[in-house]
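Mind having a look at this structure? Questions to follow.
Note that this complex is displayed minus one protein chain, with the remaining chains in position.
Entry: chain A
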Amino acid sequence: MQSFTYERAASAEQAAAAVAARPDAKFISGGTNLLDLMKLEIERPAHLVDISRLPLDRIEETAEGGLRVGAQVRNSDLAADPRVRSRYPMLTQALLAGASGQIRNKASTSGNLLQRTRCPYFYDRNMPCNKREQGSGCAALQGFNRMHAVLGASEACIAVHSSDMAVAMSGLDARIETISPGGETRTIPIGDFHRLPEATPHVETVLGHGEMIAAVTLPSPPPGRQVYRKVRDRASYAFALVSVAAIVETSGDRIRSARIAMGGVAAKPWRATEAERTLAGAAASDGAFTDAAEAALAGAVGHGGNDFKIPLAKRTMRHTLAAAAESA
């Protein structure tokens, strides 16, 4: 690990200013991803600003009937919150499908959103990776790529975003609140927060340097039953091959509305808006779920090792939609 200096932030504004003041500074919160990458010298900050003790650790009711989740709320506390469990069950399910008990006790809401990909070539400093080293190339394109993206990828990068939590938040239309060094705040819809790789895969979000996440707001829970389904190589403590978060609202045997987000398929939580449109007003049937799955994966491109993800994502979506519609 490269040497760094450390300070504990006194306030959100001071933290943002401290990071903004130095291009080589970073925030540290739970540290479960950052320290892992620092040990491998993939991340090499020269200064760390510890924001884990800032008073951003509460979950509060909002006027619109939703919840405002402080950036420092730990993943385990968010998953266990009785309001989240009863009103946003797919968020609890997604959080509990991710990582281990120890890591969820440490990882923060904001850090989960900002975690970096687990692409093995990103982790291997002997291999080219445009995300780690701009312009060096992408070893995954012709390499071992069964974990990689089938949607929204580019010739520069086919890595996926690894979060489960963010997939559920995408389906829930969460909004991300940030604070900048000057104290200004802004709100970013989660769909606009992560960037697709295009030619600059090292730029993963729309955040500026020193801009800090303060909270994530969940709008009031949408009508319908929520289900999060994750498919992975082992039953626990593994990243998703494919995951689907679905909310299906039915009226009789017809679907009034559906919201669907996918994980493990792209560099960001992938909102399947075409599939949602296909389902609105359709009969709740396997035919409709199949049409939706086909629409969601219509633009999918495999890279050899991950070709299986396209049919797997379709089947997972059909299964998840059926489960959400069945008990609605």
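Heads up, the rule we're going with is that a residue touches a chain if its C-beta (ideal position, glycine included) is under 8 Å from a C-beta of that chain, and two chains touch if they have at least 3 such contacts; residues count from 1.
We adopt the following convention: contacts and distances are computed from a predicted model.
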Message = Suppose you had to identify the omitted chain by its UniProt name; would it be "Molybdopterin synthase catalytic subunit", "Response regulator", "Aldehyde dehydrogenase iron-sulfur subunit" or "Acetyl-CoA acetyltransferase"?
response = "Aldehyde dehydrogenase iron-sulfur subunit"
Remark   = Touching the unshown chain, chain A contributes residues 1, 3-6, 8, 28, 30-32, 35-36, 39, 48, 50, 52, 76, 79-80, 82, 85-86, 89, 92-93, 96-97, 99-103, 105-106, 235-237
